[in-house]
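Working notes, beginning with the structure itself.
All protein chains of the complex are present and in place, except for one that has been dropped.
In this document, chain identifiers A and B correspond to the written order of the chains, with residue numbering beginning at 1 in each.
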Amino acid sequence: MPSLLQRTAQAVQGLVTGLGVTFQNLARPKVTLMYPLEKSNVSPRWHGLLALPVDTETGNDKCIICFQCERICPSRCIHIEATGKGKERVLTRFDIEMDKCQYCGLCVEVCPTEAIVFTPHYEASTYNRANLLYTLEDLHRAAPKEPVARGILR
Amino acid sequence: MPSLRTEELILNMGPQHPSTHGVLRLLVTLDGENIVEVQPDIGYLHSSVEKMMEHRNYTQNIALADRGMDYLSALVNEMAVIRAAETLAEVPVPERARYIRTIFMELQRLASHLLWLGTYGIDLGAFTAFLWCMRERELIMDLFEAVTGGRLHHVYFRLGGVNEDLPPGWTDRCREFCHYFLNRLDEYHKLLTGNPIWQARTQGIGVLTRDQAIAFGACGPVARASGLAWDVRKSHPYEVYDRVEFQVPVYTEGDCYARYLVRMDEMREATRIILQCLDQMPPGEVRAPRVPLNLKVPPGEVYTRVESPRGDLGIHLVSTGGETPWRVKIRAPSFVNLHALTEMMKGWKVADIIAILGSIDIVLADVDR
Partner (left out) sequence: MSSGGPEVTRMVRIPADGSKTAPVEQLVEVLHRLPGGQILVTSIENVLNWARARSIWPLTFGLACCAMEMMQAMGTRFDLDRFGVIPRATPRQADLIIVAGRCTIKMAPVVRRLWEQMPEPKYVISMGSCATCGGPFYYDNYSILKGIDTVIPVDVYVPGCPPRPEALIEGVLKLQEKIQKERRLTRRLGEAAPAGA
C-alpha cells in the first residue's frame, strides 16, 4: 500500500495528465450546432414526418387506394377510407396518427405509386395532442415542393 | 462496555435514480457501509414484446425489435430476429448485404459502448468522458442517418438483405471516421485508463470469478472480463465474421476495471472489423429478389444467437407456418448479467454500488423486454 503522499502525488499526476488531454481540445474546432439559428442538413433518407404529395400534372392524389400501407403499418396508425368503384374510386379519408407513428418507413417502402413520402422535417411539437392527427389536407400541405424525400428519389 | 446495537438497513435505490441506467430498482440490504445483499426489482419497463411479436409479421417484428428490446443496439436486435426467420425459411442473402450488416452491427457496437463509457464516466465523476463520447457518437449517428434514415431506430435490415444500398461516398466517410475514432480512442485511454482516481474506483471492485460467471451464465464483456473467452462471433460465426480477423479481448481479473478494458478493446476490434469489411465488400445486389414482406415461414423451431454489445442475444422462434411467429422467446444478455450482479455486489461498500452496476452495462429494456 503506497503512502498517502505517494497516492496524492499519483492523483495529482493523473489530474494533470487528464487536464492536459482536455485542454488540447480547446484548440479544436467547435462541434456545437447553434440549433434554432443554424440547422443540420438531414440526410435525404431521413425518416421525418410523413406527407402525401399531389401529382403536379393531374392535381390528384397519387394514392391508388391499395391499402398496403395500412396493412404493413406496425403501429396501425394509417386509416384509409374510399368511396366509389373501379377507376372512380375517391379517397375520402387518409389519416395518419403522427403521435402513434414509429417512423419505420415500411409504408413508404410498400407504396407502389410513391404516394406517401418522408419529408426532411421533424419539428412538429405541439401543445395539444389532437394536432398530431394529420388528415388528408394536412398531409397535402406537408408535402415537399421539390422532390427531396426518399419515396420520390429512390 | 456493551457493544453497540446494530441492525441491517434496507435501502431502496431507484426506480428513478440517475445512475441506474434506466428504471431499475435495487433493494440493498446494508450492514453499516457494507452491502449484505442486493435484490434487483425488475419489470418497470416490461413492454410485452414477446407477446406483441406473435401478432405482427416478420417484417413488422423488425421495427418492434428495434424498440422493444435492447434499444442501444437496435441493429443487432434486428439481426437476431431476422437471423431466426432466415434460418428457418432458408432465405438466401446476397454477399454484399452480409457485409453491410456486419459493418452496421459493429458501428452499433461502437455507439453502444461509447454511450456506456460516457454514462459510466458520469457515474464515477468524469464528466469530460460523457461529452467526448457524445461527440463521437453523433458522428456514428450521422453515418447511420445517411444510410438507414434513422438515428437510433433504423428498420434497415430486411428478410434477405438490407433495405437500400449504401449511398455514394459513404464508404469513404466511414473509413475516415474509423481512422479518426482510433485516435480518439487513444485519448480516452490517456484520459481514463491510467488515471489513479479511475483506477481506485474500479480496480479490484466487484470481482466476479470465472466459476461464478459460468454458474450465472454471464455473457458478453462481463464474462470475458472474468476470463471466459466466449464470443458468439467466434464460436458460432454468422454473417461474415468468419472472414474477418479480430481478437476477442479476455481479461482474468473479473473486476470493474477489467470490464472497462474489455469494452475499450472491443471498440478497437470493432473498428478493425469495419475497416476489413469495407475493404472486402463486393459490389452487387443488397436484397434477395422475391422475398415478400409478409413472408410465410415454414413450420419449425429454431434457436439462433448473435453477439450483442451486452453479450449473447438468443432468439427462440417457433413457427406454425403462418405470417406471424407462433412464439418468440428472447434470451436477453442483460437479464443474466443482472443476476450476476447480486453476487458481484456482496461485501462491497455503498459507494461501489454505482461502480459495479455501471460496469455491467445494463439496459433495462433488454432485461424486461
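Everything below uses one rule, namely that contacts are C-beta pairs under 8 Å (C-beta built on N, C-alpha and C of every residue); 3 or more make two chains touch, one makes a residue touch a chain.
The structure presented is a predicted model; accordingly, all values stated were derived computationally and were not measured.
Across B:Y58, B:Y99, B:W132 or B:W198, the single residue that touches the chain missing here is B:W132.
Of the listed positions B:L45, B:L143 or B:V162, the one in contact with the omitted chain in the full complex is B:L45. One of B:L9, B:L152 or B:A351 touches the chain omitted from the figure, and that residue is B:L152.
Counting over the whole complex, subunit A has residues 31-36, 39-40, 42, 49, 74-76, 97-104, 122-129, 132 touching the chain that is not drawn. Mapped onto subunit B, the interface with the missing chain covers residues 15-16, 18, 22-23, 43-48, 51-52, 55-56, 63-64, 67-68, 71-72, 115, 118-119, 130-132, 134-135, 137-138, 141, 151-153, 364-365.
Everything below uses one rule, namely that only the chains that are shown with their structure count from here on.
In terms of their C-alpha centroids, the spacing between subunit A and subunit B amounts to 25 Å.
Subunit A makes touch with subunit B in their complex at residues 7, 10-11, 13-15, 17-18, 21-22, 25, 31, 42-43, 45-47, 72, 74, 102-106, 109-110, 118, 150. Per the touch definition, subunit B reaches subunit A in the complex via residues 56, 59-60, 63-64, 66-67, 128, 132, 135, 138, 142, 145-150, 153, 155, 163-164, 167, 187, 190-192, 194-198, 293-294.
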